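The structure is given below, and queries will be raised subsequently.
Now for chain A:
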Amino acid sequence: MNVGEPDARSPLYRVLLAVVTVSIFLGLTFAILSLPPDAAGLAERVDAELAATGVRNSVTATLLHFRGYDTLLELAVLLLALIAIRAIRRGEASPPRPGGEILTVLAGLQAPAMILVAGYLLWAGADAPGGAFQAGAVLAAAGVLLVLAGVQLPQRTDGLQFRVGLIAGLAVFVGLGIAGVLASSAFLDYSRLGVRVVTLVLEGGAAVSIGLVLLEMFRSVLGGSRAPRKASRSMGQLDG
Partner candidate 1 sequence: MSLAQALPLLILASSLLPGLVIFVLPERSRGARTTLNIGGAVVKLGLVIWMVGQSVQGVHYEFRASLLPGLDMVVRSSALGLFFVGLSALLWLVTTVYAIGYLEDSPHRSRFFGFFSICVTATAGAALAGNLLTFLAFYELLTLATYPLVVHRGTDEARHAGRVYLAYTIGGGALVTIGTFWLYSITGTLEFEPGGIVAPFVDGRARVLSAIFVLLVAGIGVKAALVPLHGWLPTAMIAPAPVSALLHAVAVVKVGAFGLIRVIFSTYGIEVATGLGLAQGLAVVAAITILFGSLRALAQTNLKRLLAYSTVSQLSYIALGVSLGVPVAAAGGIVHLVHQGLMKITLFFVAGNLAETLGIHEIRDMRGVGRRMPWTMAAFTLCAFGMIGTPPMAGFVTKWYLGVGAIEAGASWVVWVLVASSLLNAAYFLPILRIVWFDDPRGDWPQERNFGGAETSLMLLLPTLFTAAAALAVGLFASLPYSPLEWARLIATRQYAP
Partner candidate 2 sequence: MTISVLYALVGVALFCISLYSVIVGPDPLRKVLAINVMSSGVFLVLVSLARRAPGPGPDPVPHAMVITGIVVAVSATALAIVLIQRLHTAGAPTAAEDPGDDS
């Protein structure tokens, strides 16, 4: 399995490649040094429009409002990756690893705290650094901790509720986008929906999905995910 076509081992090939990469580096260096010393980019425009978003943190505003469409698509990427992984694994399951007594207890104590932190990050994200992604990551981390510690999580990962959780972020984005259409005039335009609330809902949905998806990915990589085989078979019949 080799991305490079010719024999990657041959020294001559390596030398040539090294020369190429170095020259790429030099070229890019030249390009970057030639950039104007100070470029405003879109910063001023962002500041100017920030008020309209009801969010004080300009990064969050960019993510959820100015470039919300990107975020929507990127939630789709997350979901997509998970679907692809499930399709590939066809659910080879490995038994949950036995965790030590203490580890289990400590993890059980720590997880709620982490979930609390996630909630805080979510709330603070509107005004300070933080937001859905950070929160989602912490959620996932909590889950990962529990899995590693051998705490039994609900194994039915193909149940409807679970799937709803997985798609929540994307669904909320699409739903609110269309709501924006109905309410005012543009897709993803929340100006008439109460931006503050919208922001929270979006962040919440995104955080939940991101946390669950990341956790699911981790468990798949562990080979820990159960039942997709059954799931895929039950799906497999529908168009048979």
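Regarding candidate selection, all candidates are chains of the complex that A comes from, given by their letters.
Just so we're on the same page, a contact is a pair of C-beta atoms (placed from the backbone, for glycine too) under 8 Å apart; a residue touches a chain by one contact, two chains touch by 3 or more; residues count from 1.
In this text, all values refer to a predicted model and were calculated from it rather than measured experimentally.
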item: Complex partner of chain A (touching, any copy) among 1 or 2; value: 2
item: Residue numbers on chain A that touch candidate 2, as the complex places them; value: 1-4, 8-9, 13-14, 17-18, 21-22, 24-25, 28-29, 32-33, 35-44, 46-47, 58-59, 61-63, 66-67, 70-71, 74, 77-78, 80-82, 84-85, 88-89, 92, 133, 210, 214, 217-218, 220-221, 223
